[in-house]
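Got a structure for you, written out below as structure tokens; questions coming shortly.
Apart from one protein chain that is not included, each protein chain of the complex appears where it belongs.
Here is subunit A:
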Amino acid sequence: MIQSIERSSAVLRLLAAGPDRLRVKEIADALGLPKSTAHGILRTLEHVGFVEQDPRTTRYRLGRGLLDLGDAGLDVNELRSRALDWADALAARTVEAVRIGVLQGDSVRVIHHVFRPDDTTQAMDTGLVVPAHATSLGKILLAYDVTALSLGGLDPYTRKTVTVRRELARALAEVRAQGWASAVEEWESGRAGIAAPMRTFGGLVVGAIGIYGPVERICDSRLRPRPALVEQVRATAHAISRDLSGPRR
């Protein structure tokens, strides 16, 4: 048994049971803990959003993060708003279109799209649903989703689409090992994407961010994703994850 988890659970039960907001001292006394230990547990629970401290009275209560437990996680529109500036910067640096996606059933829903900054006419993809197994965004989301491989049929879109379940499982294991994904002409021929996971507290993946564009720009002559672009995508995902794991605005 892990003692700190037991103690944290006790703190949450205590806050849930009491009609009033509690002081650190009251919580420490109720559980027979040193005040510093209770404080440490409360700070950590506050960090993950499970408790909140009233800034005026300094008393603690249950946090909104607990309400989200039943939902898919972070609200997608909140996710977009938190990632917006980073996504713009990624598009500016790579000169490619940027998309953010979340899992919807066995597909990916695009929740944000930044145009490629080259003044060509582009249509907004926000709201578009794309296949998960054939896109880099989807591979990220499948790789970190526990229900991923119970999905239905793997439709072919091009001759490069992975349609064999065992092959996909192998690809997803590779994604987890390297921390990013690519899909080269697996959904639309001539197009490729690179994506990386956006994580919140404790490493939980809440979405994927990536670039998508012509294969000759995304990949080198041997159709391998360009390392510099991979690095940009990973750095952006990392920066967003750091922001998502910080205090809520």
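Criterion: contacts are C-beta pairs under 8 Å (C-beta built on N, C-alpha and C of every residue); 3 or more make two chains touch, one makes a residue touch a chain; residues count from 1.
Keep this in mind: contacts and distances are computed from a predicted model.
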| item | value |
| --- | --- |
| Undepicted complex member, UniProt protein name, chosen from "Glycerol kinase", "Phosphoribosylformylglycinamidine synthase subunit PurQ", "Sulfate transport system permease protein CysT" or "Heme exporter protein C" | "Glycerol kinase" |
| Identified contact with the non-displayed chain, of A:L15, A:I41 or A:A91 | A:A91 |
| Touch criterion as defined above, residue of A:R43, A:R64, A:R176 or A:R242 at the omitted chain | A:R64 |
| Chain not shown: contacting residue from A:R80, A:K160, A:R217 or A:H238 | A:R80 |
| Missing-chain contacts mapped onto subunit A | 64, 67, 75-78, 80-81, 84-85, 88-89, 91-93, 112-115, 117-119, 122, 124, 126-127, 248-249 |
